[in-house]
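Note that one protein chain is taken out, while the other chains of the complex remain in position.
Our next item is chain A:
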């Protein structure tokens, strides 16, 4: 097992290094002075200029520059934002939690609703119910998220006026960021409007989270269904049935844990599209997260923000991908067995 973990860690480092290499190369392609694209200092004093050259080893060879670049970036120095002249790391830290909040809630919606529905679809004897569920999920899977987001906001926001459709909170509530997660921060704040603010955050979160959840939700339903049908035909299920166990018990205790393993695997595969969907959803609902920050950085030709954003998002995806793979291996007796055999 240790060897396996080490190999995964190795994979993480190698992929991350490769990505840093690409970023490093791309930085030299930006149509501005190299030191400016790296540090983001608009009008450096002589002292600052010397510091930048020292930091990024600009007078050394390519390899030394790359090593210095990796050191700086992984050391948390992402440079200054070209437009605001604030450290990119600080800006990143202020936008990351909003994205996490949205992604976690969307992921929860997808899992909490998707798994039971998948189970239901697999158990239903009705051809009609099955077809309906499959048709709905296929539709959900094929709807482009930008269209869905606009449609939902048009209907629930503009026509019906039920839900707010942009931003994270009504700005009249003054919430001091503690954890960065609005849902938590509103409850932690000592304002008398705490509960109203919490509700407001919840309402603001609803539409973006649902929009973002549609894709993973449909995938979860479909995978759960096929995995369940697979598992339910296995002999140990029949044995359980023969022993007279209740169907619900068989499903929850014996079938579902086995069926969830492929779901987990597919979640890992889905991270990439999920992240790009999140960026689009953030743009549609003016959600103040990494996505809209990155896009506005691109519009503003803010090279340090572009680098910082891409670095953060891709490192995160690589890390989560590998984490899910490890979880998959740990939870899957079959692959565990293979590992031991390999050892």
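Just so it is clear, a contact is a pair of C-beta atoms (placed from the backbone, for glycine too) under 8 Å apart; a residue touches a chain by one contact, two chains touch by 3 or more; residues count from 1.
Assume contacts and distances are computed from a predicted model.
Trainee: Not counting the visible chains, the remaining one has a UniProt entry; which protein name from "Fe-S oxidoreductase", "ABC transporter substrate-binding protein", "DNA helicase" or "Succinate dehydrogenase/fumarate reductase iron-sulfur subunit" does it give?
Mentor: The chain we cannot see is, by its UniProt record, "ABC transporter substrate-binding protein".
Trainee: Can you tell me which of A:114, A:164, A:268 or A:291 touches the chain that was removed from the display?
Mentor: A:164
Trainee: Among A:39, A:99, A:153 or A:258, which one touches the chain that has been omitted from the display?
Mentor: Residue touching the chain left out of view: A:153.
Trainee: From the list A:37, A:52, A:228 or A:251, pick the residue that touches the absent chain.
Mentor: Candidates A:37, A:52, A:228 or A:251; residue touching the omitted chain: A:251.
Trainee: Give me the chain A residues in contact with the hidden chain, please.
Mentor: Within chain A, the residues touching the omitted chain are 43, 83-84, 86, 94, 116, 119-120, 123, 153, 157-158, 161, 163-167, 170-174, 191, 193, 195-196, 199-200, 202-203, 246-248, 251, 286, 288, 292-293, 296, 299-301.
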